[in-house]
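Here is the structure we will look at.
Removed from the display is one protein chain of the complex; every other protein chain stays in position.
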Amino acid sequence: MTNPQIEIQVIAAVVAIACAIPGVFLVLRKMALISDAISHSILPGLVLGFFLTHDLNSPILILLAAITGVITVILVEAIQRTGLVKEDTAIGLVFPALFSIGVILIAKNANDVHLDVDAVLLGELAFAPFDRLLISGIDLGPKSLWIMGVILLITITLVILFFKELKISTFDAGLSASLGISPLVMHYGLMSVSSVTVVGAFDAVGAILVVALMIAPAAAAYLLTSDLKKMLWLAIGFGVFSALLGYWVAHWLDASISGSMTTVLGLVFLFVYLFAPQKGWIAVLYRQKQQRTEVSLLTFLLHLNNHSEENERHINHLQEHINWQRVRSKTVLDLALKNNMITISNEIVSLTTKGKQFTELALEYILTNKDEKIEPMKDDFFLFRG
Amino acid sequence: MSLFDYFDQVFSDYTLRTITLGTAVLGAACGMLGSFAVLRKQSLLGDAISHAALPGIALAFLITGTKDTNLLLMGALISGLIGTFWIRGIIKKTHLKTDTALGLILSLFFGFGMLLLTFIQKQPNANQAGLDKYLFGQAATLVESDVTLMIFVTLMCALVLLLFWKEFKILLFDADFTKTLGFNTRFIDILITFFIVLAIVLGLQTVGVVLMSALLLAPAAAARQWTNRLSSMILLAALFGAFSGVFGTAISASQNNLSTGPVIVLVAAVFVLISFVFSPGRGLLFRELRFRQNRRDLQLKKTLQLMHSIAKTHDDISHPHAIRILNNFQGFTKRSLQKMEEKQWITLQQHHWSLTEKGYFAAENMFNETTHDESTN
Partner (left out) sequence: MMESQPAIQIDDLTVAYNYKPVLWDIDVTVPEGVLMAIVGPNGAGKSTLIKAILGIIDPIAGSVRVFGKPYKEQRRLVGYVPQKGSVDWDFPTTALDVVMMGTYGQLGWIKRPGSKQKKSALEALEKVGMLPFKNRQISQLSGGQQQRVFLARALVQDATVYLMDEPFQGVDATTEIAIINILKELRKRGKTVVVVHHDLQTVPEYFDWVTFLNVKKIATGPVKDIFNDDNLTKTYGINYKVAINN
């Protein structure tokens, strides 16, 4: 590994971490698309800032662009409040318009601006090590590493300082307001941090891929845990893993680093989406099948409990009256028998004492809206699951 | 070439005519179908689909090695549909919300597409250039066969729209009710979604994947402000879309080095802005004016009520009272008193006012009116 190679990987990893942290909160607050809006609409701010500072890495430029990001959020919210269009349309109108202004500004001033449309979409991570921070002649490393490092440090400090507030306002806005934590301050604080991060990362990965770096690690983590701290760590882990692996894939294919980072992220998400133990696609599919059988079983038991008449409890009634297909009624009957919930004599089904107990308890929980107690109760009663 | 030259040559120059016709038809189709996307609250789905189309274009090129537009768009259609189904899968099967699912698919597919594009660029294949026109669109690359395809698809859309007009309308307004009437809502739903995806794919060459969704939304959002009828909304949206397409293309063609997509989007955004502010029914300007007018009226009525309550205590309703006694209450000015005199509710003499018969009845009826209003609210 050469020196620039190591530096690129360090920058990529730092960008990934800096994006993943606000990303977690955006995903939890159902505001993932705001990151998309911000990342597009900072472009005109970035270009105008460049006209003023003539330095893509100037802190003033970053601040200016970040302010454009926050203004976007305010603009979107203002349009939503007019009620002229639906909420999602407001987002969908604002950011393409601002992004277009940015693209046109770049195209019209192509000679003055050291930015081209490719850089806007992909960033220029490969060139990052060549722009060095020199203070009185001493080489302190790549400029972009310093910038992202500072942004990351600020983000981490803010998260540690306000962890409790962030947590409460994310999971229970009502409670947080009553505790004196202003939801507005948290909202715009998060928006500001997101904006600054997007602007900083823009240089490295471009306008659209920064969205992937923010949302994908957080979404994958959310499929694995609902604990905020664990989610943050997992998101950071996914981000760094994708950054490093993405770099080597790009190296091997001789293609865009940021594109390849995103692709690796996509594969990581796909893997988690399919195989996450509780909330993954396969797990959900399996559980839904199990639950369908178990709800059918409950229904059947309750039916027996409700009806003392023999004709309502005849085995054929399952098919005729309850309107089930043959397979399902057989599965349900087998499950009930295996769990000693019912007995069958002369094709008449009767509840056992255990079956009666189970049914009445389940019914009580449902009538009193204590649905969460049903799952543990099943563990107590069932020898075999559906 | 200046903007003026463009329109001067549009009818004589074959290429310009083709391009202009193409963008006009495209804009109309997008406006038409975009109306459905907007009314179904699927505005951002279009954005995700258009971004998700990029890897399809790149893969189609990698596999076939040709730059035939139809083949590339077929790739775009397939990968756009895969993106759509994955979004549905994420929303239905996991606890991730719509916004996360859209953002994920949009950025992940686009990133993969960019990876493929940069990979293609590095290939020693002379044929590779020009794929990046699908990023921001290049109307100048439209040829006659592209435009023919656009016209064909648009006419088909229009035909289906006319045929199933009633079904589309009722599904958009009240899906549950539609189901109870015996209509197959799934079929109507898939039909609408399919045509929206088709419109997006059709526009990729002209507007590009990054900004395509805006051409879908903006004309419809603008048109909604001017009318309360679905049919006029769709016609207006088609018109706005067509104009945005033509003007955008004209402006970008008359400048160097300018992609069509951003310009078309900005033109459409101007339509939206004008509609938001100046539409007579819903526009912000008139809404504010009406709001102020109402507030003034309300203040006058309040004062009249007060006068009515004072005058009621006298046998003669037009007995003059000192303006001074209104001082304890707020909400009247010299101007508002004059205004009331103009309405012949009161007469003013020096420091006194007296209620007219008309004013007295106005006050009484107003009371009845307000209770009636409340009862219907």
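The letters A and B name the chains in turn, as written, and every chain counts its residues from 1.
Quick note on the criterion: a contact is a pair of C-beta atoms (placed from the backbone, for glycine too) under 8 Å apart; a residue touches a chain by one contact, two chains touch by 3 or more.
Keep in mind it's a predicted model, so treat the numbers as computed, not measured.
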Report task. Please pick, from A:299, A:316 or A:357, the residue that touches the omitted chain in the full complex. Result -> A:299
Report summary line: Full-complex touch with the removed chain, picking from B:144, B:174, B:288 or B:364, is B:174
Report summary line: Among A:226, A:291 or A:340, contact with the omitted chain is made only by A:291
**Report entry** Positions on subunit A contacted by the hidden chain, ascending
**Finding:** 83, 86, 288, 291-292, 294-296, 298-300, 302-303, 306, 321-324, 363, 366-367, 369, 371
Query - Where the unshown chain meets subunit B, residue by residue - result: 39, 163-167, 169-170, 172-174, 176-183, 224, 227-230, 233, 374-377
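Definition applied: only the chains that are shown with their structure count from here on.
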Requested in this report: Express in whole angstrom the distance between the two chain centres, defined as the mean CA positions of subunit A and subunit B.
Outcome: 28
Query raised in the report: Can you list the residues on subunit A that touch subunit B in the complex?
Result: 27, 30-33, 35-36, 79, 82, 84-86, 88-89, 91-93, 96-97, 99-101, 103-104, 107-108, 110, 117-118, 121-122, 208-209, 211-212, 215-216, 218-219, 222-223, 250, 253-256, 258-263, 265-266, 269, 273, 279-281, 284-285
Query - Residue ranges of subunit B touching subunit A (in the complex, touch as defined) - result: 38, 41-44, 46-47, 51, 89-90, 93-97, 99-100, 102-104, 106-119, 122, 132, 135-136, 210-211, 213-214, 217-218, 221, 224-225, 255, 257-259, 261-263, 265-266, 269, 272, 276, 282, 284
